[in-house]
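Excluded from the complex is one protein chain; the other protein chains are retained at their positions.
Which chain is which? They are A and B, in the order written, and residues in each are numbered from 1.
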Amino acid sequence: MPEMTVQAEPTLGVGRRTDVLLSVRDLAVSFGLRGQKSVTAVDEVSFDIRPGQHVGLVGESGSGKSVTALAIMGLLPKRGVEVGGTVEYAGRDLRSLREQDMAELRGSDIAMVFQDPMSSLNPVVTIGIQLEEVIRRHEKVDKREARDRAEVLLRRVGIPDPGRRLGEYPHQLSGGMRQRVLIAIALACGPKLLIADEPTTALDVTIQAQVLEVLKELVAETDAALLMITHDLGVVAGLCDEVNVMYAGRIVESTTRARLFAAPRHPYTGGLLESIPRLDKPRGTPLRPIPGSPTQTIPWTEGCAFAPRCRNKIDQCTETSPALEKLADRKLRCFNPLPAEADRNGVDE
Amino acid sequence: MSIQIPPAALAPDTLDSEEEHGVGLWRGAFRRMRRNPTAIVGALIVLGFLLVAIFGPLLTSYQPGSAEWSGQVTPTSVPGPSENHWLGLDRFGSDMWTQLVYGARQSLVYGVVSTALGLTVGAALGAIAGGFGAIGGRFGTWVDTAIMRVVDIMLAIPSLLLAVSIAAVLGQNKYSIMIAVGVAQVPIFARLLRGSMLGQGQADYVLAAGALGLRKRRIVIGHVMPNSIGPTIVQATLNLATAIIEVAALSYLGLGEADPAVAEWGRMLVAAQDRFDVAPRLAILPGIAIAVTALGFTLFGEALREALDPRTRK
Partner (left out) sequence: MLRFVLRRLALLVPVLVGLSILLFAWVRALPGDPARSLLGERATPEGIARVNESYGFDQPLVQQYITYVTALLHGDFGSSIQTGQPVMDSFGERFPATLELGFVALMIAVVVGVPLGYLAARHQGRVLDTAVVSGSLLGVVTPVFFLAILLKLVFADKLGWLPTALRQDPRVDATHVTYFYVLDGLLTREWDASWDAIIHLVLPALALATIPLAIIVRITRASVAEVMNEDFVRTAEAKGLSRSTISRRHVLRNALLPVVTTIGLQAGLLFSGAVLTETVFAFNGIGQYLFEAIGQRDYPVLQGFIIFIAIVYSLINLTVDLAYGVIDPRVRTQ
C-alpha cells in the first residue's frame, strides 16, 4: 500500500516551522499582451490552508479562481503574465524557487486535478504510463513496482479491472473514469495539498456525485489538505470547512461553511444562495437570479465591482473601493452588507 | 445535487467596439492585413511584379530575344553591367534586363492562365460534386463519387510530373505549358470546393434556411457558394505561386515553346548554366526573380488566409 500519510513536519528544505501549510498573501495576477492594456485577473487574494483542512474557492467563470490555482502551482505562462504577492508552502516562498525545485514539489507535495478529463490526458500514451511516470519521477521505484502501485491506485479510485485498464488509452475510458484516473495521478505520491479545479464540471450529473465521493474519501483517508475550486455551492456544502467567495478577481467574503450558508453577509453570496431553486418552497415561486450579467462590472479600482448588479448598492459603492475587512466571524468586502445573523428576522435562508 | 449559479439571461452583451459590429468579412480582413507586416511585404512584391509584367514594354526599349549584341559575347566572357545595359547581356547577346522583364510577362500570363484554368474547371467539378453530394440521395452520391474518382486519378502521380507528362504529350507550342500546369491544379480546387460545399451542407444556417422552406438550389447558390469564395481566393493566390515555379520548371525541362526569342525565366536558367563561372548573374537573376515572385504571392496568400480565418478574429 503506497505511503499516503501526512507528516507533521515539512520535509523539503529549510523554512520556518509553521502550522499553516499554504499561505497566500496579496496574490495578484495580470495578463498583458504586447501593445495591449493589461487585464487584472486576480488581486489582493489572501487565504491560509492548514494541514488537513478543506478550503473552498467559489466564484463564477472569470472570477479568477483557476488563475489563482495556477499561480500557486507556478503553472502560469512565463510571458505576458505578471504575478505579485507571496505564496508560501510549509514556510517556503514558492515564487522565488527555481523551476527545478518547484517541479520537485509538483506532483509530490502539491498536486492538482484539472477540469476537463477529455483533454487532460495524453491521448497517445497508455493510462499505465501516465500513472507510472509521476510515481517514478518522485520516488525511487523500478518499473515493476510502479506498475503495481498504479494498479492499486486505480482500484482505490474505484475503477474495476484495473490491471487491464493500465494498458488502455484514454479514449477507451468514459469521462467519469478518466477523471478518476486524474485523481489517482494527483494522489499517487501522497501530496499534502491537493488542488481540485472544478473536477466535476465537465461530467454528467450522475457521475459528478460519484467522483466527488471518491475525492472526499481519498482526501479524508490521506489527511491531505484540499483547495476546492468550484462555482457549485452544492459541492462546497458537502466538502469544505472554510469558504472564500471570489468576484471579479478579489475575495469578497471568507468564513466557515456553516456561517456562510446560515447567514451570508455579502450581497453576492446572498444572491447566490437565493438563486438556488428550492424544493421546500411552494410551486410557482418565482426564481430570484442575480440581476445583470457577469460582464457588467466596474473595475475594483473605481468602486465595488459587484455594484452594478447589487440590490444593496449605496452611493459609496461606486465612489470608493471597499477593502477586505476582518470582522468577528468572517472577512468581508462590502460597504453595505446583508444584516448579521443576530439582526435577522424572518430572512429567507 | 448540483446547484449552479444561474446565468443572467436577460442582460444583453455590450458590443465590444463599434468596429466589430456589422462589419463585413472582407472589410475586416483588409483591416487586419493592413496591420500585418508580412501581408504588406507580400502585397508590395506582388504589386512590383504586376507593374513590371504589365508595363514591361515601357520599361525597356529593346526587344526580347533579339541577340543583337551577340558579337560582344565570347566563349570566356559575357559583358556585364554597362551604360546601355544596366544588367549586362545574356549569353546569346540579348539585353538581360529586357529578358527579365519579358520573362515576367510570360510568367504572369502563364501563371494566371493556368491558375484560372485550374480554378474554373476544378471549382466547377468540386462544386458539382459537393452540391450533389450535399443534396444526397442515390443520384447525388453517385455524381459525387464519380467526379471524385476522376480527381483521384489525377492525384495518382505528383502534380509536377502530371504537368510534365501532359506538356510532353501536347508538344512544343505555347499552350502546352499553360494547359499542363492548369490541369495539374484542378484536383486542388475540386477538393476545396467539394469540401466547402459538403461541410456547409450540415451547417446550422443551411438547415435553418431549409427549415424555412427555401429550395435546396437557392440555398446552395445564395448562401453556400458565397462562403466558399474566401478560401478559394486564398488557394488561388497560393497556387499562383506554385504555378509560376512549375511553369519555370517545365520550360527548364525543355517543354513548351521552342522559339528561343520568347523570354522565359526557366529557360534563362538553362542557358546560364555553362557560363556560370564567368557570369554567375546569368543564373542568379532569373532564379531570384522566380523565388521572389513566388514568395510575394505566398506571403500575400497566407496573410489573406489568416485574415479571413474566423478563428483568429476576436
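The rule is simple: a contact is a pair of C-beta atoms (placed from the backbone, for glycine too) under 8 Å apart; a residue touches a chain by one contact, two chains touch by 3 or more.
Just so we're clear, the structure is a prediction, and the values are computed from it rather than from any experiment.
**Q** Please pick, from A:Val81, A:Ala103 or A:Ile298, the residue that touches the omitted chain in the full complex.
**A** Here the residue in touch with the unshown chain is A:Ala103.
**Q** Touching the absent chain in the whole complex: find that residue among B:Leu100, B:Met225, B:Leu255 or B:Leu304.
**A** B:Leu255
**Q** In the full complex, which of A:Ser38, A:Ser96 or A:Asn122 touches the chain missing from this view?
**A** From the options A:Ser38, A:Ser96 or A:Asn122, the contact with the absent chain belongs to A:Asn122.
**Q** Residues on chain B that touch the omitted chain in the whole complex?
**A** 149-150, 152-153, 156-161, 164-165, 168-169, 171-172, 241, 245, 248-249, 252-255, 269, 272-273, 276-277, 280, 283-284, 287, 290-292, 294-295, 298-299
**Q** Residue by residue, what part of chain A touches the chain that was omitted?
**A** 73, 75, 102-108, 111-112, 114, 116, 119-125, 129, 133-134, 137-138, 169, 171-172, 182, 185-186
Simple rule for what comes next: only the chains that are shown with their structure count from here on.
**Q** Express in whole angstrom the distance between the two chain centres, defined as the mean CA positions of chain A and chain B.
**A** Chain centroid spacing, chain A to chain B, equals 52 Å.
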